[in-house]
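Of the protein chains in this complex, one is absent; all others appear in place.
And now, chain A:
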Amino acid sequence: MGEFASLIHNENIKIFRRLRTWIMLVLLALMSALFPALIHFTTNGSNVVGLWDSFRTTVTIAFFLNTIFTALVAADSVAGEFTWGTIKLLLIRPWSRSKILLSKYISLVIFSLVSTGVLILFGYGSAFIFSSGAAGISGDMVMGWGQGEYVFMLILCSYIELFLTAAIAFMISSVFRSSGLAIVLSLSIMFTKDIFIAIFNPDRYEWANYLIFAHMNLSNYVVSDTGPGGATLGFAIAVLAVYYVVFMAVSWIVFRKRDVAA
């Protein structure tokens, strides 16, 4: 019944043939390139910012944009087909709904990797040009990590956060078939999770340890053995994994069963 790879190819075309996607990638590239320059020109001579510090700051800021854009793509992945009405033509091919949804999810992950790649490439390139020397004010080592290693651990943590936000957007897109709702809900989780942790502090409430909010940002564990509420890295990863499996299961079950009467 044909090649599964061609399904992924189809989904990639739907993402990368849209002008919107290219606008997002260009914006992301511009922003990643701009921040090291801004940092360079706004600091005076006595306070030199090194390559890795400049890059780290850029990554932290640019990942917000990266997460928003990936959530946008995730939100449109299923809901877009319903809005356009093309879902009716897509689902009457000799492919099971599960495989069609899987191809959509894989193409979403590919997009997130491409956009993260753009961010790293332009951010590092610009930081390399607009910085003076490898060492900056923070010295050579951060908590036992080399400077470069430390930044790439932060990128990994940020990517995990993005990955989960995209999974939430994808699930809502599949369940409610509304891209607006998917964007709003997934991003509000991203932006309000710190407030949530402040209110339902895992140090005070035992059950708050099992909320996804407390663990989405794993970057604490790069510099410390314990996170919020004294949780270990293993525990945090286990909680995230359970949430991720639930998100995926809900997406698949609903997409397989639901009547398509748009």
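Keep in mind that, in the parts below, contacts are C-beta pairs under 8 Å (C-beta built on N, C-alpha and C of every residue); 3 or more make two chains touch, one makes a residue touch a chain; residues count from 1.
One rule holds for everything that comes next: contacts and distances are computed from a predicted model.
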Practice task
Look at the options "PTS galactitol transporter subunit IIB", "Tryptophan synthase alpha chain", "SAM-dependent methyltransferase" or "ABC-2 type transport system ATP-binding protein" and return the one that UniProt uses as the protein name of the missing chain.
Solution key: "ABC-2 type transport system ATP-binding protein"
Practice task
Based on the whole complex, identify which of A:I13, A:L27, A:I129 or A:A249 touches the chain you can't see.
Solution key: A:I13
Handout entry: Of A:P94, A:G144 or A:G234, the one touching the omitted chain in the full complex
Key = A:P94
Completion exercise
Note that chain A touches the chain not displayed via residues 1-2, 6-7, 9-10, 13-14, 17-19, 84-86, 88-89, 91-96, 257, 259-261
